[in-house]
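All protein chains of the complex are present and in place, except for one that has been dropped.
Chain lettering (A and B) follows the sequence in which the chains are written, and residue indices restart at 1 in each chain.
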Amino acid sequence: MGHTLVEKILGRKLNREVRPGDMLTLPVDWCMVDDIMAPFAIEKFYEMGFTKLYDPDKVVFIYDHFLPTTRVEDVRQIKEADAFAKEQGIRHIHRTDGICHQLMVEKGYIKPGDIAFGTDSHTVTYGAMGAFSTGIGYTEMAAILGTGETWVKVPASIKVVIDGTLPENVTSKDVILKIIGDLSACGATYESMEFTGSAMEEMSIASRMTMANMVVEAGAKCGLFYPDEKTASYCGIETKEMLEALQPDEDATYEKELHYKAMDFVPVVACPSLVDQIKPVNEVKGTKVDQVFLGSCTNGRLEDLQMAAQILKGKKIAPYLKFIVTPASQKIYREALKDDTLEILSDAGAIITTPGCGLCCGRGGGILSDGEVVLATNNRNFLGRMGSSQSQIYLASPKTAAATALAGVITEP
Amino acid sequence: MGMTMAEKIIALAAKVPVTRAGDIETVTVDRLMSNDGTTHLTIDMYHNQLKHPHIADPDKLVWFVDHNIPADSPKTAASHKKMREFAKEHQIAFYEGEGVCHQVMMERYVRPGELIFGADSHTCAYGALGAFGTGVGCTDYLYAMVTGTSWVLVPSTIQIRLNGKLKEGVCARDLILTIIGQIGAGGATYKVMEFVGEGMKSLTMADRISICNLCVEAGAKSALMEADEIALTYLKEHGRTPKAVLKSDEDAVFEQVITIDLGEIKPIVAKPHFVDNVAPAQECFGVKIDEAFLGSCNNGRLEDLRVAAQLIKGKKVAEGVRFLVVPASRSVYKEAIKEGLIDTFVQAGAMVMNPCCSVCWGACQGVIGQGETLISTGTRNFKGRAGHKDSYIYLASALTVTASAIAGEITTSDRV
Partner (left out) sequence: MEKTFTATIWVLGDDIDTDIILPTQYLALEHVEDMKPYAFSPLREDLAGKIQKGDMIVAGKNFGCGSSREQAPEVMKALGISCVVAKSFARIFYRNAINNGMLLLENDKLYDQVTEGDRATVTLGEKIEYKGKTYEISSLPTNLMEILEAGGLVAAMQKKNGKKVE
């Protein structure tokens, strides 16, 4: 009996065959620690009796939730992380470079087959590269920082097969939202999701990251794409055998299989206040919005900004509407400067902020008051996530965001 | 006996032939600027304290959301919403996220000879275009908004005569900080600071705005400069014509005359916790910084970004230092993109923010923590203004701030 991709990745790490339900003690390739959780992880690390990191070169500290700082206590978090990094000889620190998940991939840390843990639930993003990655709490991170390993129960897998070509007005965001809607917010809890089919092969790395990023919203442990030529070229690797080792067997066993035709997808939104409340954009069209947010680790990449710019070029956003654009990293910011994307968006009336988590984590970047409605490209629309619990959040694709910014009401691109 | 420029502008606004320092005049206000620092309070007063709420002339009102944009809390978002809805209802010019109010006012509204009230102390910046701008509180603002008029105590004038040219590496900001240090934080209270002399010719519009903007830190009611060739060219480029081009008569009476040789000015910093606590920059060399801020209505213009970008090009922001670069307006941002300045900053490791008041206001973006030190081109270094009450702010020029961001400690542009 064959193996799923997650079984292949985990088994390869341990040089043995693994099956769903097996409890494994796994060596960890990457520990990603963000600025919200670093001080807590550090405190637990010492409390546990550790004095030295298992390997400082496998640890990446990224400050993104609190930058730019909006509260005086934000700085304390950063200082504590800095002091620890210095003491422990951590070289991989990104203080103002952008959002952690974007940087882990963009800066070349993550390679196919890697095992990565992060103190943020959207650590699942690296599944786009064919790596096993998932979010954990700071206590567990502290234990990994000390020991270099942790336990994982091998998950069962859900296979999602999408063939064909997506309609012009549909993006990978619509695809993953639709899948979450079909599975429900806990439909993949504890499980691994695998994405395959010709539509997935066609997808850019950026689009794959959008999908992998959101599998946690269905409760999944990880969301994996099969490493291919695009992955290899993005990572600058040529190890053909490794890529071959990281494909599932044809006779692998799946808990569930979902099959879609790409052409059947339509632009969708997740309605307030749950990610699985999915409706076609057309069913909520005309809903007035006060703000549109384009950004986050889900949809703050160059192609996302470009999609919006294409729709907004030479046009102006609706009057009295706030359109906030937060590129996911400084590298993306520069690329978007170079190809005039930012200028087009600024001309249209966008407020372009410095890269970071921004509004998605609700600490700044366009917080909402009672009664306000936002359409946003990020990953969560939980009650009160972006400010007042009396505000409403719709999640959508960058194309829907741009069309909505133009009209001032929810609009299909 | 002749009149000062301030007296002339007020006489014009009061529709009287002559007025003198010490007189009280009823004036018609040409323009009323307000921002998200206080407008929500003005709106509350409008609704709650007036028997017959109305606006004399909505066309004279210009409102900005610039202090906390994008909003950092539900409370500020609610204030913005209140402004937005009121502005929409009353057809008031409304700018949200377009930039710092004073910069956008200079780009789009201010005309020589006008009398302008702003619900913000740095409204005195408009003197750079020969307009009498002065900061007022909500109540005064509301009165002018409802009646179209207000009363003004005609101020006396301190005339500052500038000769020569600033040296390389010295900025207009060094000049104004030097002057404030010299006359003290209350040295021009209730007075107008008027700048004249052949030294003016070497000062760009950006320099002039920077100088006038900071005069309130010496207590001045307003700052004034004659709308000369340079100012009129700026005005024309921005599609406007003057209301009146005025200057002080030769036989006008001045409270005080100060003469300054621009060539003598050196890089200077204002040390914590007051703007007049100035010292030559070299006295502060080596002070470690945590954050550097280039921006604000004082120093976030294209010219400031240009000199800073030129300095930092090919270099990096010091490790652990947060360098915030905040263009003063959308048009500054777009020009800076075109000139490649924004790319230079990002490449060097700076964080480029959306145009707003940022850490100068100390609430929204880039607040500093306990024990931290900020070097800033902002307007004020009062205790706690940029964040934690136990933190330190040094004010300096765009060049000195950028040099310090590179070095990680206070230094000047010739040393990096």
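The rule is short, and it goes like this: contacts are C-beta pairs under 8 Å (C-beta built on N, C-alpha and C of every residue); 3 or more make two chains touch, one makes a residue touch a chain.
Everything numeric here is computed off the predicted structure, so don't read it as measured data.
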Omitted chain's touching partners, listed by label: A
Chain not shown: contacting residue from A:14, A:161, A:185 or A:245: A:185
Absent-chain contact - pick from A:96, A:119, A:172 or A:231: A:119
Full-complex contact with the absent chain, from A:148, A:167 or A:384: A:384
Residues of subunit A (touch criterion as defined above) contacting the omitted chain: 23, 36-37, 40, 44, 47-50, 65-66, 71, 73-74, 76-77, 118-121, 123, 134-140, 142-143, 146-147, 151, 153, 185-186, 189-190, 216-217, 219, 221, 274, 361-363, 380, 382-385, 389
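Basically, only the chains that are shown with their structure count from here on.
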Centre distance in Å when subunit A and subunit B are each reduced to the mean of their C-alpha atoms: 41
Residues of subunit A defined as touching subunit B within the complex: 67-76, 79, 82, 95-96, 290, 320, 322, 324, 330, 333-334, 337-338, 342-343, 346-347, 351-355, 358-359, 363-372, 387-388, 391
Touching residues on subunit B, where the partner in the complex is subunit A: 69-78, 80-81, 84, 88, 94, 96-97, 290, 320, 322, 324, 330, 333-334, 337-338, 342-343, 346-347, 349-354, 364-370, 372, 387-388
